[in-house]
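One chain of protein is taken out of this complex; the other chains stay put.
This part shows subunit A:
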């Protein structure tokens, strides 16, 4: 399967099943398109057939010389021979292995506080309460969650624990105590905890910053961008905006971490479809690691992204991609999370086939110790999987998640981006499409655009070098 597109002056050919990216000139682009139209499943043998050559000549000879066409066809044949073009999808049989493998739990999202000091209008956690009551996780519950993780992690050494909420800084002492407990336990069990925290920054102070820098592998700090954009969606409960209070603290925190191992993360909505300006704003504030994601919400929400917004959103991603290249050339580069792609050292096939790991490798834990497949399912009793006292009591839920992949989702089978999103977000599919094996179409459209931009940026960077 081949995906071709043109972006920012680059002609790009992605060979979906090998993951190889080819940047080609105009004649090369047309020849590959023509060969793909003739036969999507070209092989070295079919490419060498006289009929292929004749058809190619018939279609393009008036435009390009015979020598040029022959040159390109030889190149295409060589790449096909090397397994870099027209590669057949032979991965489906591996799915059996992926499904049957004994999964271990390697990551927990600890809902340390179902309470929040902001009242963000798009919050899927409903101001931290997750369709339930306000609650803080106790040290005892958190300890049992870490014990569960250690006991169920098999031979995995690196274990991830994200302190999430609500707002985790509202239960900071428990976070500190759990980190201390984790550090003590990792020595006894030959494990390594990678702690992370996601915070709105309201309660951030020097003491907390110091602790975060000492103990947290990553910190996600929430800000939506420009002051007016942020304050519209991320106010305090009294309606006052949060920007002025948190931005200086976030700048200080990012600098104290040498601009590494953190993300400033925002959400864009229908109210700021010009979100590339918000990313620029992050850059102007001096941030180097950033992420802005589309809001996910019900169509009836006034701020939710609609299909009619997609052209503008695509345009914004293009603008942003060009801005990133421009900044990089000036030596002022930064990372935009959704354009990060590692063409040489990216995830292995197993990872790409097993997806995000929700419900199997990754679980969310509520303040009272209940397990859910991920943070977005918390509060939906149909997905309550067990608890820290009894362990997993409904393994059938894990099985259902384990069996979901790019080959069980019809829409993924035809999609060029399937090995980049790995089937997409399960919660979005469940909440906004027809179930776990369906796909959230708007999300897919945006993901495809991001993958195209990310690859184009790689092409531009390769050009610079």
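By definition in this document, contacts are C-beta pairs under 8 Å (C-beta built on N, C-alpha and C of every residue); 3 or more make two chains touch, one makes a residue touch a chain; residues count from 1.
Here, contacts and distances are computed from a predicted model.
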* Out of "Six-cysteine peptide SCIFF", "NADH-quinone oxidoreductase subunit K", "Simple sugar transport system ATP-binding protein" or "Iron-containing redox enzyme family protein", what name does the UniProt record list for the absent chain? -> "Six-cysteine peptide SCIFF"
* Structure fact -> The one residue from A:148, A:172, A:317 or A:419 touching the chain left out of view is A:419
* Residue of A:325, A:365 or A:454 in touch with the missing chain, whole complex considered -> A:454
* Among A:248, A:286, A:346 or A:435, which residue is in touch with the absent chain? -> A:346
* To do: Just name the one of A:263, A:282 or A:371 that touches the chain not displayed here.
  => A:263
* Structure fact -> Contacting the left-out chain: of A:167, A:361, A:400 or A:452, that is A:361
* Interface residues of subunit A (partner: the chain not displayed) -> 13, 17-25, 27-28, 31, 68, 71-72, 75-76, 78-79, 83-84, 87, 90-91, 94, 104, 106-107, 109, 124, 156-158, 160, 162, 164, 194, 196, 198, 218, 220, 263, 265, 267, 291, 293-296, 337-338, 340-352, 355-358, 361-362, 374-376, 417, 419-428, 443, 447, 451, 454, 458-459, 462
